[in-house]
Structures are given as structure tokens and as C-alpha cells.
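A protein chain is absent from this complex, but the other protein chains hold their places.
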Amino acid sequence: MNLDNTPLRIKELIGNKDRLVDLFGMEILECQEGSSSVGMLVKDSHLNAADICHGGTIFALSDVAFALASNSHGRIALALDVSISYTKPVCAGAYLTARCREMQRGKKIANYVIEVEDSEGDLVALLKATSFIKDKTHFEE
Amino acid sequence: MNLDNTPLRIKELIGNKDRLVDLFGMEILECQEGSSSVGMLVKDSHLNAADICHGGTIFALSDVAFALASNSHGRIALALDVSISYTKPVCAGAYLTARCREMQRGKKIANYVIEVEDSEGDLVALLKATSFIKDKTHFEE
Amino acid sequence: MNLDNTPLRIKELIGNKDRLVDLFGMEILECQEGSSSVGMLVKDSHLNAADICHGGTIFALSDVAFALASNSHGRIALALDVSISYTKPVCAGAYLTARCREMQRGKKIANYVIEVEDSEGDLVALLKATSFIKDKTHFEE
Partner (left out) sequence: MNLDNTPLRIKELIGNKDRLVDLFGMEILECQEGSSSVGMLVKDSHLNAADICHGGTIFALSDVAFALASNSHGRIALALDVSISYTKPVCAGAYLTARCREMQRGKKIANYVIEVEDSEGDLVALLKATSFIKDKTHFEE
């Protein structure tokens, strides 16, 4: 396994196989060791009953960024705990970008911060996430 | 406004207008004052790259239950903070039920616990959620 | 090791060795398998600059309840993630009771809800907590 290559392979794997990437029309913008960014255009089909972007939409976008960053080292990582704070309502037509960065990585547990911004650069959600790192890797070594 | 009628009207409003209810094929099972339950069948289109149910899917289901319970009194409530713990991996074919109950409700802030169970009655996710209660109501009085 | 005896031994261990139990004058009221309760009288020395009970005081009380319940099975458990929502301001003179119960317990991870009430039975804080279960036990077997 070429280690330098791993984030790119994770980007392809999640880009091809993560079903919510398709369901929401997300674009995986970047995946490096311990960081990632994912974007999406908020459409009418992503809104809640108040006609603003659904909390579940913003979370799903953030969760894909979290999956990329937490799996970027090649070992399988599972989400344990995620906490989201909503900071600004989002309307249809906005383009959202979720950026995830690794704050700490141990043998079993790693922690991340995810910031979601709209087209104006305003923070619309802030997340803190914890993953459990399994012994298994994504790829045969 | 008939107060007794409000949870039913919220159930109809969210059932008709919440776009993620459609996107994920959720069923709104119940909405009463301060409580709710929502179900869905996990399909292939709801999975992540590891072929298990996406964290964003489970969150979206829970978030709809939260919206129902927190808006069930008729005043508009917005999500401020939600924290989710994942407790068991979920496969395609499972039927998930999210049950939300109000733990406390003040003038501006209310708090909820949401439990998500699979068909076997096992807990698959546990959430704690905080909403901000606006002065506006959903319906003309 | 007599398994039935374990919660009682954990209660003694934490009662004797947890330094914040002393620092805040907490009373360990109960410790059973997967549940616990801890009480304390809020004194002047536990207040913040606004003369209400410090968030850190309420958290510390809850954290001891969490430690009891999560270690009650005899295996060493460490706190990974804790989320607290404050629901009512608390004044000096109030007696607080934190009750913790286990919602789910796997091989490595377990999840808890903690409710903190004042003397009037009102909820003053609500917590969700995740622990990591180590292979080691507290007592020689």
C-alpha cells in the first residue's frame, strides 16, 4: 500500500459508494490525511416544513466530510458521537461547504471539528465528532 | 385555534411539507404534545460506503421526530443543538423507529431525548436535542 | 469476585477515592448495575460570577454519577464524550440529585443518560454520556 495514495483512494471509495452523496447531490472537493471538504447545492428537495434547509441535510453533508477525514488514513473508522450546533438558517439555492479537520488521533479514538459555510462565507453549522478506529484497513496491504 | 388539535395539524404539516420525509420514505407514526415517533425502512439508497446505514440517515429520521415533538405545541421551534451517539450498526432491510420525548420546556428553550430502535428493539442511536422556541405560531389564531 | 457485590465495591471505591466527591461535598446515594444517583447541597463556594450554581458544579456532580454507573459492572470505563444541556438556573441552598442510567452497553462502548433535579423535582440539567470500556477490571479476579 502506498500511504501517500490512501486519501485519494478513500475519496474514490466514498465518492463511488456512499449512497447519501448521490441522494443529496454532494461533491467531494478534497480528501487529505486528516482533512476533507464536501460541497452541495441546497435544492427544494432538501428543505424542511418551514421551507429552510433541513437540519438532516446539513448533518448528512457534514457526516460525509467526517467519514472522509476519519477514514483518510486507511483504517476503518466508525462514528461514535457527533454534536451539531446550527448557527444560521439556510435557504434553497445556497451552496454549502463542509470542512472537516482532525484535532487529535489516538490508537482507538480520534476527534474532529467540522465547519459548514454558505456561499457568503458565513458559518451555518459547527460540529464536533468522535470516531472509533478499527484494526481493519479498507484495502489489502 | 383548538389546542387539542394542534399536534395533529403539526403532524399533517410536517408530513406534507418536510422534504426529507419523502426523500427517505419516512412514516410519521405519531405526534402528541411533546412526543412523537417516526419510522422508516432502511434501503440500499440509505447506506454508506461500508454498506451499513449512513449516520446521516439515522440522524435525518431522528431530526424529523425532534421537529414533530418540538413544534407540537403550535409555536415555531428551531433546532439549536443536537448530539447523537451511535450504538449499533444497522443493515439494509431493517425498520427503524425514532421516538422523541420532551424532557423540559421553558419559554425560549426546550430539551428532548430521542431513541432510535431497530426491528429487534435494540437501541441503534441515542440523541439529546435542544430547540429555540420562537414567538410565532404555525397557525393563525 | 462475587458479581452481585461489584456495584457496592465500586460505590465504596469512588466514594473513598474520587477527590471531587470531597471537594464538592457530594453524597453517593446509590450504585447498582448500570445505574446510580449522587446528591449534593449547593453552597456559596459552588457559584459562578452571576451568583448562580456554576455549570462546572452541575457537571462534576453528573460526572460522578456517570463514573459510578459506567464502572458498576467491574470493568474500568473511561469517559469519551459527554454533552450537557442546562435547563434551569440553580441557587445556593438547593439540593441537587443526579441520576444516571445505562441506555446501552456493548463490548467496548456504553451510553448513558443523566438527569439532574433540584429539591422541587425540576430538571436542571440533562446529559448524554459515552464511555469506553477497558479490558481491565477494578478488582483482582
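We call the chains A, B and C, going by the order they appear; numbering starts again at 1 in every chain.
Criterion: contacts are C-beta pairs under 8 Å (C-beta built on N, C-alpha and C of every residue); 3 or more make two chains touch, one makes a residue touch a chain.
The model shown is predicted, which means the values in this text are computed figures rather than measured ones.
Asks: Looking at the full complex, which residue from C:41, C:76 or C:123 touches the chain that isn't shown here?
Replies: C:76
Asks: Across the whole complex, list the residues on subunit B that are touched by the chain not included here.
Replies: Interface residues of subunit B facing the absent chain: 80-81, 83, 108-109, 130, 132.
Asks: To test your reading of the contact rule: which positions on subunit A touch the chain that is missing from view?
Replies: Subunit A touches the missing chain through residues 81, 83, 85, 87-88, 103-104, 106, 109, 111, 113, 115, 123, 126-128, 130.
Asks: Just the residue numbers, please: which parts of subunit C touch the chain that's not shown?
Replies: 13-14, 16-20, 22-23, 44-51, 54-57, 59-61, 63-64, 67, 76, 78-86, 89
As a convention for this text, only the chains that are shown with their structure count from here on.
Asks: What are the two chains with the top count of C-beta contact pairs?
Replies: By contact count, the leading interface is A-B.
Asks: Using the mean of all protein Cα atoms as the middle point, what chain has its own Cα mean nearest that point?
Replies: B
Asks: Give, as an integer number of Å, the spacing between the C-alpha centres of subunit C and subunit B.
Replies: Comparing mean C-alpha positions, subunit C is 28 Å from subunit B.
Asks: How many Å are there between the centre of subunit A and the centre of subunit B, using C-alpha atoms for each centre?
Replies: 22
Asks: Between subunit A and subunit C, what distance separates the C-alpha centroids? Give it in angstrom.
Replies: About 33 Å separates the centre of subunit A from that of subunit C.
Asks: If I count partner chains per residue in subunit C, which residues reach a count of at least 2?
Replies: Residues 81, 83, 109, 130.
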